[in-house]
Structures are given as C-alpha cells and as structure tokens.
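With one protein chain held back, the other chains of the complex are shown just where they sit.
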Amino acid sequence: MFDFIVGHYAYWFVFILMAIGLYGMIIKCNLVKKLIGMSIFQVSIILFYVAGANKWGATVPVADPALGTADPAKYINPLPHTLMLTAIVVGVATMGVALALVITIYKRYKSLDETRLLEQMRKEDDTE
Amino acid sequence: MRTYRPNPIVSLVSRLVSPFIVMFALYVIFHGHYSPGGGFQGGTLIAAALILIRLSEGNEAAQLQFPRSWGTPLGSLGVLIYFGTGLATVLMGGRFLDYSVLHLSHHVSMSRSYGILMVEIGVGLAVTAILVSIFDNLLEGNPDV
Amino acid sequence: MILSNSPALVPLSLLLAAIVIPMAAFRRRWLAYPLALCASAFATGISVVNIIRVLTEGTIHYHFGGWIPPIGIEYVLDPLSSFVTLVVNAVSLMVLVHARRSVAAELPDKSMPFYAVVMLMLTGFNGIILTGDFFNLYVFLEISSLALYGMIAVGGRKSPIAAFRYLIMGTVGGSFYLLGVGFIYMTTGSLNMADVARIAPSLHQQPALVAALGLMITGLGIKMAIFPLHGWLPDAYTYAPSASSALIAPVGAKVGVYAIIRVIFYVFGVEFVRNSLPITEILAWLGAIAIIYGSIQAIAQKEMKRMLAYSSVAQIGYIGLGIGLANPYGIIGAVLHVMNHALMKACLFLVAGNYRLKLGHSTIPRLDHRVRRRMPWTTAAFTIGALSMVGVPPTVGFFSKWYLALGTIQNGRWLFLTALLVSSLLNAVYFFRILEKVYMKPLEGEAADDGSVSLDEAPASMLVPTLVLGIALLLLGLLNAVIVTGIISRIVPPGM
Partner (left out) sequence: MKTANYIVLLLFTGLMVYASLGLPFRGDPNAAIHADESVAHSPGAAAYYIRNAKKDAHTDNMVTVILADYRGYDTLGEETVIMTAGLICFMLLRRRKEEKDENL
C-alpha cells in the first residue's frame, strides 16, 4: 500500500493540476482566465510525461564516458523529454494565436467576458 | 498613445546584458550536441534578447536592430533550412531526413552529427524570427499602444 | 525517386508551398495563389499515384530517416489512408479553384498569409491521415487546428469570438488526445500504432489503457464535432469567410472521423473496445441523436451557411452511427459517407459562395424564382446537391445511406433505422423549402418584374468547380459499385 502511494503520488499531484487547469478553461468566463487555465493544463501534461520518464538511480540522458552507454538503467528515459520539447512549442504557438484573438476581440467589443460577448453577438445576429 | 520616457538604468542594463544573452544562446545552440540545449532553447534566448531591447529602448529604436518586416520571411527561411536538409537527403537517394546519405564526412556517424547541426541552426533561426514577429504583431494589434 | 518517396510527398509538397509562399509572395502578392494551386494539384496527382500503388502492391510503409518503426516514425499507406487523402486533396483542389474570386472580394489585403495558412491546414490533414505514429498525429493535429483557428478568425466582426471558442474546445481536445497518448506510452512503451496494436491485447483491460481509449475518443470527438461536443461548429462555419468555410466544412471534421476509425478498429480492435468501454454503443446513440437534432436545427435556420453547418452536425451523426455499428456494412457506409459528405458539402458551400458574390446574400427567405433565371447553372448544381443530401437514388447520397441501413438491419437495430428514415424526411423538408422558392411559379403580384431579370451567372472560375462537383455527385453515384468493391471493401478491418 505504502509502496503504491510512493510510486504514484507524483501522478496524483499532476492530476490535481490538470483539474485546476480544466476548471479554468471550461468554467471561468473571462477569456484571459481561460487562457491561464489552458496554460496550466498543458504544463500539467508536460509534467505527467516527464514524471513518467524517471528512473531511480539514473542520470541525465547525456552520454557520460565514465558510465558508458551499454546499460540503459544508468540514464533516464530520453524519449518523453524529446516529445515534451515539441509539446512546449505547440503550447507556445497556441498561446500566441489565442492572445492575437483576444486582442482582436477586445479591439472590437471592448469586453473580455464570454457571456456578455455571446449576448452581444446574438443581438447583432438578430438586427442583421 | 502612451508616451515613452527613457529610464537610464533600465536602458543601460538591458543594453549591457543583451549581447551576453545572444552569446549564451549561440553556445546553447552549438553546444547542444554535448550538453542539454539545442535549436529551440537557443532560439528562444536570442528572441528574449531582442525583445528585451524592444521593451527597454522602445519599438522605434529596436527597429534598427531587427526590423519588423524581417520576421515572417526569416522564419520561413529557418523552416526552409530544415526542409531543405530533408529535401537534399531525398535528392541524394535516401529517405526523408536520412542524414547518412549526405556524405558530409567520411564517417556515417559524423555525417549524421553535421546533419543534426544544420537542422538545429534552422530551428534556432525560425524560432527567433517567429517569436519576435509574434511579439511585434501583438504590439501592433494592441489598441492601447 | 518520386515513386519511392510518394507517401511522404503528399504533405511535404504542401508544406513546401506553405514555406515558399511567405518568402516569394512577400512583395509580389499575386504569386501566392498560383503557388498554392500548383501544390494542391501536385498533391492530388501524387494521391492518385498512391492509390494506384496501394491497389497493385498492397500496404506500403515509409520510414522517415530510414529508421524502422518503433525507433523512428513511419507513414502507412493502406487502402483507407490512400482513399481519404485522395478525397481530401481532390475536394480541396476544387474549392481552391473556386476560392480565388471570393478571397479577392472578402480578404483583399490578406491573400498572401491566407493561402499559406490554407496550405498548412492541408499539410496537417494529410499528415494526420498518413501517419502511423501516435505523437506525430498529435503534432499534425495541432498544425491543422491552429490553421483552422486562423482561417475562421479572419472573417467579419464576430469571427474571432467563434474562433476563440473553437480554440478553447480544440485545445481541450488536443490535450486529451496527448494525455491518452501518454497513458498508452506509459503502459505499452511504444508510440507506433501497429506496435501498440500488437501489445495491447496482452494487457487485458488495463485501467490506464481503458482511460487512454476514453480520452482519445473524447479528444478526437471534439475535433470531429460529434453531437454533445459540436458546440463550436455552427458559429465557426457561419462567421468564417466564404472561402474558409468552403474549405473547412467538407474536410475539416472528416479528419477526426478518420482518426477515430484508426484508433478504434486498427489500434485497439473491436474486441478490446467492446470489452472495456461501450464506446461503439455510445457513438452509435450519439450519432442517432445528432442526426435528428442537427436536422431539426437546420430547419429552423434562415441563413444558408448556418443551415449547412447544422446539416453537417447531422451528417457527422451518420458517420458516427456507421462507426458505432461496428459491422462491415456500417464501416463501408461510414467511409463512403466521408467521401459523399465531402463532395456534397463542398458543392453546397460553393453554391452559397456564388449566391453571396452575385446576390450579395445567402439568406433563405430572400431567395425566389428570379434566382433561377439569373443563375441557372448554380441553381442546377444546388438542386443536385440537395437531392443528394436527401438521398434520392442516382446520386451518391443514396448509397451511403443504403449501406448504413443495411448495417442497422444486420445488427437488428430498428430504432437506428427509424432515425435514418426520419432524418431523410427532415432533410427533404429543409432542402425542398429552398427548391420550392426557386422553382415554383411566382404569385400573381410578383410576376410583373419577370422580364427584367437577365442571365447573370457567377464567373467561370467559380462556376466550373461548382458544376464539376455537381456532376461528380451523379457520376460517382453511378460508379458507386466500382468504388465499394474496388477500394472500400478492402478497408473493413480484420476480425470483423
């Protein structure tokens, strides 16, 4: 039982972070708060991968002449780190596009509240 | 339109720090083979140095360092370096991104190493140019500036 | 050289165009369109080569960098992926031919980045369809999603809000997918689809694997816009510029459909899915609800683009129902409907674009018999498209519904069969009310200004693709047996 907790507590903290991020994304009304939630959610996924890459008693995945490369148990898993480099870039790109959209919305409606924006959008639809 | 008031301390420190950031970024890119680092990390650092100057010296002065209109074409150039490396491997008769057919060196492994370096340079250039261009565009679209 | 690299050349040629357009067309704006058109035509040509190669040589694996699959990334060219790439590229080529005038009219100063982003969207779609690697699929999913957000947001005043809502939903979907890939990787130790398909059965309903399946289907379901997750679709299609919605609507959601078919039938296998979560059953029910809900909503709409958007929700319901039935007829119907719906929606959105250009609007209550006098060919194409949506026999729309109906009968699901039949009636209601306005004789009072209406058809560059798609709807309907026996029957996954 205790072994199980020690082996999994890191994942549980990551899942708490995910729930916080998802809460921000789907329940908050302010567009920028949604983006903050999105950022937390993406970072928690990155933490999830990196936590899984760990190996007790291993070192960073840079070949060390003193250790040699014959024994994989001496280096932590390099693949999730590589994947997460890509995921970080995807997160940055999404954030850039999202901020561009927020600026455009604010310029046109002078508001960032989702319910108010939707109300105004429907009102404009009816007048057309 | 907000007015810009120069602050001598901020200006001096950022001017002083910026070249060192660029130097460290180049180290991160070119030493990425032997220590943690690589194109994306280095490119982000160079972009940070350029954006630091944009923030402290004002947008107009910073145009002398990296004009706004360079962003999109230079970013495409960076991706083109990466893509071109892959295209060269195809033209040399290998699979896409198989650097061993490029014959950059006698040893296959060194050839791959140089291939990786070329690719990382492309990544660094693209990331630098595009991050700066995203910053410029966000600034330009901002209604308060 | 072209032949040995042909699987990779489809997305790569489009990507090359996307890279070259910002450099070449930065000062010379007019270069953007020809470059985009050439790349799209080249990709379509290579897709034809690919499908011929698959039919003669069998499944082809392309290893990037020469590394064998669990080590490197591979592209898999099998009957399903080659068929869907051909559909996506051919339909997009037709829409691109049409797009020049409407882009010039609606986005005059943004044509250069617009065409580059279109190329990136198509790169993403082709990458998703061809890849055999879970993480590579995620990267290309994000490329296409980002490009979609941008293409929607360049429209009018309201489009950035629609794009932002799509962005939040889409990022939740993409992140769920990535999390699912994480669980799969943690439990199986592999990212290659074929490899995971070999490992998964030996893990016996591992909780993490079951959760991964649920997360991936939810994430891809958002991209596919299956019923309760369709919230982003109507606004996005309505407020996007005409050229964007004509490009997105036919192929955008189909990529999610394709990825779901891959994950359910080719990676986990029907057995695993049936025993772990009742995903297929849920998909079938959601599909049936979406069919009815989308059709009823479409009847209530006044704007033609919005009506077509809700009808897309219904049509994706058909595909979801076909996947959910999980029997050979259901799969054939679903894959055939992917092609049919792409053709029908492209045709109808191009018609809406033609009306917008010449009449200045595409509002249904304002259409009348003068439209037929003024634009006879466009109206003819619209008629074929509408008949096909309803499912009148010689058109393609009939045959996919036929296979879906056979699938429901095979499983003995009479409720789903009823949903199919009722939806055909509802489709008839919302299309015939337009056809009635266009074809019926005018009332006495309106007859006076009849003579003043002269022929004023859309320009050839817009009319030709519309008519080609309209004729394709009839022709492919007649050739339907060839397609099904030649290609689609080979798609039915093993063990079914």
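Every chain is named by a letter (A, B and C) in the order it is written, and numbering of its residues begins at 1.
What we mean here is this: contacts are C-beta pairs under 8 Å (C-beta built on N, C-alpha and C of every residue); 3 or more make two chains touch, one makes a residue touch a chain.
Computed from a predicted model, the values in this text were never measured in an experiment.
Novice: Which chains here would be touched by the one that got left out?
Specialist: Even though it is not drawn, that chain still touches A, B, C.
Novice: Which candidate, C:G72, C:P328 or C:P493, sits in contact with the chain we can't see?
Specialist: Of the candidates C:G72, C:P328 or C:P493, C:G72 is in touch with the missing chain.
Novice: Since one chain has been left out of the picture, which residues of chain A touch it in the full complex?
Specialist: 3-4, 6-8, 10-12, 15, 18-19, 22-23, 26-27, 51-58, 61-64, 69-70, 72-73, 75, 77-83, 85-86, 89-90, 92-94, 96-97, 100-101, 103-104
Novice: Residues on chain B that touch the omitted chain in the whole complex?
Specialist: Within chain B, the residues touching the omitted chain are 32-38, 40, 71-72, 75-76, 78-79, 82-83, 86, 96-97, 99, 107, 109-110, 112-113, 115-116, 119-120, 122-123, 126-127, 129-131, 133-134, 137-138, 140-141.
Novice: Mind listing the chain C residues that contact the chain we can't see here?
Specialist: Residues of chain C in contact with the hidden chain: 15, 18-19, 22, 64-65, 67, 69-73, 109-110, 113-114, 116-117, 120, 123, 127, 135-136, 139-140, 142-143, 146-147, 149-150, 153-154, 160, 183, 185-192, 195, 198-199, 202-203, 206-212, 214-215.
As a convention for this text, only the chains that are shown with their structure count from here on.
Novice: Need the CA-centroid distance for the pair chain A / chain C, whole Å please.
Specialist: 28
Novice: For chain B versus chain C, what separation do you get between their C-alpha means, in angstrom?
Specialist: Centres of chain B and chain C (C-alpha means) sit 36 Å apart.
Novice: At what distance in angstrom does the C-alpha mean of chain B lie from that of chain A?
Specialist: One centre to the other, that is 24 Å.
Novice: What part of chain C is in contact with chain B in the complex they form?
Specialist: 1, 5, 8, 12, 15-16, 19-20, 22-23, 26, 62-66
Novice: Within the complex, which stretch of chain B touches chain A?
Specialist: 34-36, 38, 40, 127, 131, 134, 137-138, 141-143
Novice: Quick check: in the complex, which residue numbers of chain B touch chain C?
Specialist: For chain B paired with chain C, touching residues are 72-73, 75-77, 79-80, 83, 86-87, 90-91, 93-100.
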